[in-house]
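One protein chain is absent from this view; the other protein chains keep their places.
Labels run A and B following the written order; every chain starts at residue 1.
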Amino acid sequence: MSQYIIRRLLQMIPTLIGISIIVFAISQLVPGDYITATQNPNLTAERIAQLRALYGLDLPPVQQYFVWAKNMLVGDLGQSLQHQMPVTKVINTYVWNSFIIAFFSFVFSWIIAAFVGVFSAQFQYSFFDKVVTLLVFLLMSLPSFFIGLLAIKYFALDMKLLPTGGMTTAGLNATGWAYIKDVGLHMFMPVVVMTTLSVGGLTRYFRTGMLEVIRQDYIRTARAKGLKERTVIFKHAFRNALLPAITLLGFELPGLFGGAMILERVFNWPGIGQIYLASLNLRDYPLMLGFTMFLAVLTLLGNLISDVLYGVADPRIRLK
Amino acid sequence: MEQPSLNRTEQLQEQLKIVKAESPWRIAIRRFAKNRLALIGLIILFIMAIICAFGPLFSPYELNQTNIKDKNLAPNAQYWLGTDKLGRDVLLRVMLAGRISLTVGLVATAISVVIGATLGAVAGFYRRFADTIIMRIADIFLALPTLPILITLGAILSDLKIEPSKRIYFLMLIIGILGWVGLARLVRSQILTLREQEFMQATEALGLRDSRKIFRHLLPNTVPIIIVSATLGVAGAILTESALSFLGLGVVPPTPSWGNMINAANNLIDFRKRPWIWIPPGVCILVTVTAINLIGDGLRDALDPKMKSR
């Protein structure tokens, strides 16, 4: 097993190199850099040249790439031009905000999807199943920003039940329980919207998995043993249907730490996604590139975790 | 041995009750027709396409016609979906935006399909070196966070000051190029299986050229997978385009797109007081994408029931 993991980690390296080159090349295509983006009219040409040299923006692109890549290897993602802090620190400050929304919606969507998917499969062709199927299609077709805006309009503005955005109420310097309550209120809509967006596809996945498993011969054997239907479904069938779902767990990793850019923008949530969007506008390359690589690493790690988990869960697979 | 007369052959056929076998396509079409949800999706999509394609011809208004005195009107008899802050008829804009969004979705997906099917076929057919390289590239594309890259490319398009009308073509290109991996993998694995089958040994015995083998024999068998993947791909492409346009980085005004019409909601007053400006385009996206997903799912069921157990 450890051999397998090491081999996979080594295989990740050329992929990461490829990604870094592509991402860096794309960023170089963008006209202008941080200095021009801030559009400070007071800067003289001299000053601009000085700043450029200071930030290392005057070096030829290929050299810039190698400087950047070399630093990355030691974990230095550079200095964010906009925030004037190391990129790693910027990420660390904001990523946890994104994490709490992503985490709760991950938990909720998986639990809901598992139950609904299993029941839907068990009572295939029933009214419940048909409603679920239609609902799943609708949920999978929702544009994220649209449902976010709708939620804000109806629950925040029209019904005044929940705050319109942000993570805390401005000016309210709450601590302890009051703080948690405040954040909770603000978190409510983003989490609900995020859960709604992901629960559709997941439910479908569980449902399809269960349907396939229920048709298998070993389920017939379990029934022939005279076991209760509940046992047959939740012990024998579900355990097998869970196998392909386990691979999905790994793919949740980039989402958990990556921040939902569009939703954070809509809800004005101070997460890493919003910061990332801002960095694009301001051509804050170190942050932009650093975070993109961070996401890429998470994606590849997520793949690896998926495969490893699958190897652990399915006794027929022995990773080598 | 005497030749049986035509009459005798017919007689025998009557006796044995020979029935002409149905081609797999006819079977699939019949299966699709039985799927109520898929049919509903097809009808909805058809209606949507007709409205967007031909509706504007019947509208008394023009795309860039601004009647400032008629601005910000709620839906009424004259303007069925009201007007925006420039006095433009919202209904007309929604229909025109539909043309754009649907076209971008289709063309971008077509690009993805061409790239993906070709690369997948090459990887599956030649294996070894070509396969390794293509799959590595696929891995890189997969690990790229798509939305950030698209956003960046969109920002580049803005900075390069590309004309809005030309910008659409670039948009179709970049969405298309970033979406080929899924189909490529499906095609590749299908071809890996197919090439071991006996009919491929027959083409080998006939000494056919490689390109003939791929394009005449292997790829046609992957068409069902391609159709399903493409249909679902269009749905995804429409959602992607609308998200980009919403952020101002996809289709930009004055060209209307469902996504950038929803952008109007960023203005607080429009958001609160004038929902008719941003809700209809959103509903259109939802309805269209749902319809396409229903169709895609119905196609998957019809073309290969083994693909998914129902």
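To be clear about the criterion, a contact is a pair of C-beta atoms (placed from the backbone, for glycine too) under 8 Å apart; a residue touches a chain by one contact, two chains touch by 3 or more.
Operating definition for what follows: contacts and distances are computed from a predicted model.
Of the candidates "Peptide ABC transporter ATP-binding protein", "4Fe-4S dicluster domain-containing protein", "Coenzyme F420-reducing hydrogenase, delta subunit" or "NADH-quinone oxidoreductase subunit J", the chain left out of this view carries the UniProt protein name "Peptide ABC transporter ATP-binding protein". Note on the chain not shown: across the whole complex it touches A. One of A:Pro60, A:Gly75, A:Gly171 or A:Pro315 touches the chain omitted from the figure, and that residue is A:Pro315. Across A:Gln11, A:Thr93 or A:Asn240, the residue that sits in touch with the chain not pictured is A:Asn240.
One of A:Ala121, A:Val136, A:Ala222 or A:Leu282 touches the chain omitted from the figure, and that residue is A:Ala222. Where subunit A meets the omitted chain, the residues involved are 125, 216-218, 220-229, 231, 236, 239-240, 243, 313-316.
Definition applied: only the chains that are shown with their structure count from here on.
The mean-CA centres of subunit A and subunit B are about 25 angstrom from one another, to the nearest whole unit. Contacts from subunit B toward subunit A in the complex involve residues 37, 136-137, 139-140, 142-145, 147-149, 151-153, 155-156, 159-160, 235, 239, 242-243, 246-247, 259, 262, 265, 271-272, 275, 278-279, 282, 285-286, 289-290, 292-294, 297, 308-310.
Looking at the complex, you find that subunit A touches subunit B at residues 14-16, 18-19, 22-23, 26-27, 29-32, 133-134, 137-138, 140-146, 149-150, 153, 157, 208, 211-212, 215, 254, 258, 261-262, 265, 276-277, 280-281, 288, 291-292, 295-296, 299-300, 303.
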